[in-house]
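Only a single protein chain was left out; the remaining protein chains are all shown in position.
Coming up: chain A.
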Amino acid sequence: MAIECLVLGAGQEVGKSCVVVSIGGKRIMFDCGMHMGYLDHRRYPDFSRISETGDFNSALTCIIITHFHLDHVGALPYFTEVCGYQGPIFMTYPTKALAPLMLEDYRKVMVERRGEEEQFSYDHIVDCMKKVTTLDLKQTVQVDKDLQIRAYYAGHVLGAVMIYAKVGDTAMVYTGDYNMTPDRHLGAAQIDRLQLDLLITESTYATTIRDSKYAREREFLKAVHKCISGGGKVLIPTFALGRAQELCILLDDYWERMNLKIPIYFSAGLTIQANMYYKMFIGWTSQKIKDTYAIRNTFDFKHVCPFDRSLINASGPCVLFATPGMISGGFSLEVFKQWAPSEKNLVTLPGYCVAGTIGHKLMSGKPTRIDLDKDTQIDVRCQIHQLSFSPHTDAKGIMDLVEFLSPKHVILVHGEKPKMATLKGRIQSELGIQCYDPANNETVLISTTQNVKINATKMFMRSCSHVDLHSVTKSAPCLSDFSFGDSGASNLVRNEKVAEGILVMEKNKTAKILCEDEFLQTLHVKEHNVQFQYSRPLEVCREQVSCQSSSGLLPSNGSSPERW
């Protein structure tokens, strides 16, 4: 059986993750994302490659969404409502809850702000979500007779999972985005040791090896603390989901420990709603939060209060979380305009900003002046701190996972081409695993080994399951103290188990292995003893009787009468 893997998106790039895998006649689409960098047809995966005719329902067995980020779920309403896919869709509970928020937010930005023609409507999103079947962690779902899927915790964002899919004997894992190191609000990715033919893994940080997260946290806290103790205001532009909660937990905890009284504000809107979901899905968060939520839900932040616009110019230090993260507009831009001119204030930037946003301008060298448009200019005198929190695993984490799972083949997606090539080389040389990094719309064909199943009888299993210690006893020298000598010691370890059995092909063509003792019984034959006698003429001579009688009997039958 072979696996055919068609990469529709995120091949040698980051964005519009979409991989269609065919195993044993089943076709599974992993993720259905959109590319945020394009506004033309390239924004969606090229669905036509799945089915020429456009009959997706027969072409695909199911769609599985790993998490709610738009580059993993963004094209789903389009695909289901516009392209007309009606088959099963799987995602986890948090993803199902948060994905509509994301999609609707995106749709609004697209349609209302940029005035684009809408690709899908609000109703589309609602209808699409109605088709979703929810998954839970480590729950095995039998999609149809042959296909089994199972979700494993992936870290990354709330509700992110890695997907294990199995058809017959062929098994594979699609990781989606994952994080091997835990952060404050999410745990580390966790998976069983599985027998895999294929692992499709993200490779965002294919070559980066990150230091301890503590260092990053320390830098951040230091910068914030320094700013507020100097009486400044801290603006933290973040996306509403994920990083905002992470940083908020970090600050809330720090405030608590250091007994700080300076207010932390959360700008209203999406974030408040998101926080509600975070409070609900405690089971998907980190161990610490799970352990303590009965006493206090970590997302009930002690020091955080909602922000009011009138507070923008209030005196005194404060910390404010505002959306969007890249200061591309909205509330964070509004506040930025007010706060940027004071050198006491601090603006933190997310790890990645799209070119053209203010965030990007601030990142690339520290400008003193930013032209917002023809008329407005902003003097930037405030301090800038760049955050380097990332929910993606680093190169070491990828290697660890690949080594842990030790699949037969690895496909890298969701990364930058040159870096992926380096990682590919490492996986092949260091781990000796065949690795591919296909570009978009390429197909990788992977041959899998054919396993032949044979049945074994209970007795055979039992005979395998224990060691015959008597044999060892006999061979080992009997010494009363601990010094065995070389042969004795090596004897102890060398008791490799050799199971002996008889392989039988029955009429129904399935092979069966059984014990020697059972063999006859299985064949419904009675045991016949054939006895051989060795006889030769001899001259009876009274003196020689004793020596001849002992000379020539077969060892198999001790009971037979002897003839003279």
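Here is the rule we go by: contacts are C-beta pairs under 8 Å (C-beta built on N, C-alpha and C of every residue); 3 or more make two chains touch, one makes a residue touch a chain; residues count from 1.
Here, contacts and distances are computed from a predicted model.
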Hidden subunit of the complex - UniProt protein name among "Aminotransferase, class I/classII", "Protein SIEL isoform X2", "AP-2 complex subunit mu-A-like" or "Immediate early response 2": "Protein SIEL isoform X2"
Candidates A:E116, A:E430 or A:E506 - the one touching the absent chain: A:E430
Residue among A:S286, A:T323 or A:Q383 that touches the chain left out of view: A:S286
Residue touching the undisplayed chain, where the options are A:K96, A:R184 or A:H409: A:R184
Residue touching the undisplayed chain, where the options are A:Q142, A:S212, A:S310 or A:T449: A:S212
Candidates A:M399, A:M420, A:C435 or A:L514 - the one touching the absent chain: A:M399
Chain A residues touching the omitted chain (full complex): 181-182, 184, 187-188, 190-193, 209-215, 217-218, 221-222, 225, 249, 253-254, 256-259, 286-288, 394, 396, 399-400, 403-404, 430, 461-470, 472-473, 476, 478-484, 486, 488-490, 492-493, 495, 497
